[in-house]
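Removed from the display is one protein chain of the complex; every other protein chain stays in position.
Each chain carries a letter (A and B) given by its place in the written order, and its residues are counted from 1.
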Amino acid sequence: MPHDHHDHLSPSGHPYRSDDDHPLTYWQTMEIAVRELLIEKGVTTASDIAKQIDAMDARNPAMGAQVVARYWTDPAFAAALLADGAQATREMGFDIGPMKLIALPNAPDLHNIVVCTLCSCYPRNLLGLPPDWYKSRAYRSRTVREPRKVLAEFGVTLADGTEVRVHDSTADMRYIVIPNRPAGTEGWDAEALAALVTRDSMIGTGIARTP
Amino acid sequence: MQRVRVRADMPPGHVRTPTYLRGKTGLTERVLGPFPNPEELAYRHKGAALPLHRVRFRMGDLWGDAAETPDDTLEAEIYAHWLELADAP
Partner (left out) sequence: MGGDAAGPVPTDQHDFALWEKRVDALMVLCSGKGLFTVDGLRRVLEDMGENSFETMTYYERWIASVNQNLIEAGAYTTAELAAKMSQIKARGDTYGEASDAAR
């Protein structure tokens, strides 16, 4: 394998949930069984599974941050992203598979926030796997009813007169919030701007960093 | 934008229409698709192609007096067979 999945710390510095030195669980046993049966039946191969894991690990919020930074700096791209989010993202060179994407630009008087109340739909092919809280019962239950309280828990306070718009990702589309470009970044290039774009700012539970 | 009401049906099984939106009225913000009906895909059927509406609701229309900020909004994707035309208020 190209890299070792058994490291104690991930690239993000979080510990991996240990799985090699705890008693084997029923569901882990099922995972091994399903995997081995699929390989024996020729449905997939160990190599394809490893490649799929590596492909998913390679997807991360930095990819979305590049999309946002380009939106801020390239008006033609911004128009293309709003017209067809998936196509514009692919043309930037990102392999997002069959994902359908809608970009949701914030405005001085509009703040977008994304939730999936029915499951955990997330633009995983662009941003990687969702954070644990995104999948939690609390986030999924409360965001559609009291988004401002949820935002406050994430430390986001909005200017008076700002409309909050919640997007419940109920079906086929996936969403990326385009946060407002921070003040004081006039003349910055896309690479410098991308460093200000956090994962949470693209879900709507955060805003872009200020320089 | 078109005024639509989400059907208030409560069938068992897999549907992609959140319970809290059933019976509520909103405005179609854009129409997407057609996409195969997930209610059929979930049971290994092919799924008839259906338009998918992005419907915008006012929080005040969803939660009444309990709304946190009534003029905030919520958008969700609703398949066409769950929607009926609604009269202007």
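Everything that follows uses one rule, which is that a residue touches a chain if its C-beta (ideal position, glycine included) is under 8 Å from a C-beta of that chain, and two chains touch if they have at least 3 such contacts.
The structure displayed is predicted, hence computed values, not measured ones.
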Of A:His111, A:Arg145, A:Arg165 or A:Arg181, the residue touching the omitted chain is A:Arg145
Where chain A meets the left-out chain, the residues are 5-6, 10, 12, 14-25, 27-38, 41, 43-44, 46, 48-49, 52-53, 56-57, 115, 117-120, 129, 131-133, 135-142, 144-145, 150, 153-154, 168
For chain B, residues touching the missing partner are 13-14, 18-21, 38-39, 41-44, 62-63
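Criterion: only the chains that are shown with their structure count from here on.
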Rounded to the nearest Å, the gap separating the Cα centres of chain A and chain B is 24
Given the complex, residues on chain A that touch chain B span 100, 117-118, 144-149, 163-173
In their shared complex, chain A is touched by residues of chain B numbered 16-18, 20-21, 32-33, 35, 38, 52, 54, 62-63, 66, 68-69, 71-79
